[in-house]
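For this view, one protein chain was removed and the others were kept in their places.
Here is subunit A:
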Amino acid sequence: MSVDNAAPKKSFFTPFNLIATMILIAGVVVSVMRFTGGLGAVTNLDQNNPWGIWIGFDLLCGVALAAGGYTTSAACYIFGLKKFHAGVRPAILTAFLGYALVVFALGYDVGRPWRLPYPIFVQQGTTSLLFEVGLCVMLYLTVLFIEFSPAALEWLGMRKIRNIVVKMTLALTIFGVVLSTLHQSSLGALFTIAPSKLHPLWYSQYLPLFFFVSSICAGMSMVIFEGTLSHKPMHHLMDAEYLDNHDGLILGFGKATSIVLFGYFAIKVIGLAYDNNWHYLTTGYGAWFMVEMLGFVALPSFLYAIGVRDRNITLIKWAAGLTVLGIVVNRFNISMVAFNYHLPAALRYFPSWGEITISLFVVTIGVVVFRFITTRMPIFFEHPDYKDEH
């Protein structure tokens, strides 16, 4: 499908391209500063705040929002919900790009990025939850790459290898879910080592469970949300199967997310009760905690439920957007807002422009690559040579 040649030549100077180019240039400038001047030259990190927005957004949110990969493929291949089939490829691609960008972004945050393989190949710190995160992310990135490869192989016309890979789908899906369960929850478990630094309303022994369950909501909402975003610009690439199933997929995931969000709300309340932290609710942090719980968990759960009942796709999409935002709020709260809550305001962290630029830079690269791939490879449509071959 040489969509490129078929499409009429458009001017390069679209608003998207202009903004993207500006961000990319700014990103390169900050990158140079980062790798010549050290972290101190571009970040607001300091001795009290070793982790900032690069961990809070690029790593924690990035991984949670890329959870659409394992949720969608599990729904389709393990739970046998065939209507999700058309959604699998876009979700896997997003997840693969998401994780690749997480690793890319870590290259900025860690002091000696070329040593990132050390924990696995040189000296294993197996008592560290970060080791688990690293190992799982590395393995899962590989799994995602293999899971994504059929699209690329079809594009390249390599039928034999493609068929072998397709046969491994179930095994890969199960690996994927195991690995995702582990590292999604380990990201929460990272903070269990620091009860004295994280505000009690957010600290809990159940943090791993909270992170895992919320990643399911994040993944499914992201699939809905991103399907909506790519619908307009990519519409001409979507085949009938994708389009036919699109609403079914939204309704199905909408219903599931509504239930899982409700469950998440429940386990958060259980966590609160278990640690008997009710009295914190009347404080300033308590008010913010309530905003997170009511506005970004209870409300979207409710909106999803109504949307599914009334088959109101627009409402479901709004609920998805709210949930995605809610995940970002939650991960920001844990890694930045409620972290170091005991320090005086002057010692607290706020991201610098350089840090924000790099985060935008990473997201922009993701969008550009996503567009590049989806306009060329069979993502939103089935390759004509391989119809009905799955």
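Simple rule for what comes next: a residue touches a chain if its C-beta (ideal position, glycine included) is under 8 Å from a C-beta of that chain, and two chains touch if they have at least 3 such contacts; residues count from 1.
The rule is short, and it goes like this: contacts and distances are computed from a predicted model.
Per the UniProt record, the absent chain's protein name among "4Fe-4S dicluster domain-containing protein", "Septum site-determining protein MinD", "Probable chemoreceptor glutamine deamidase CheD" or "Electron transfer flavoprotein subunit alpha/FixB family protein" is "4Fe-4S dicluster domain-containing protein". Across A:L45, A:L201, A:A218 or A:L360, the residue that sits in touch with the chain not pictured is A:L45. Considering A:K83, A:K197 or A:H231, the position touching the chain not shown turns out to be A:K197 (whole complex). By the touch definition given at the top, subunit A reaches the unshown chain through residues 34-41, 43, 45-48, 50-51, 74, 77-80, 109-112, 115-116, 118-119, 122-132, 134-136, 139, 170-171, 174-175, 177-178, 181-182, 185-186, 189-197, 205, 208, 342.
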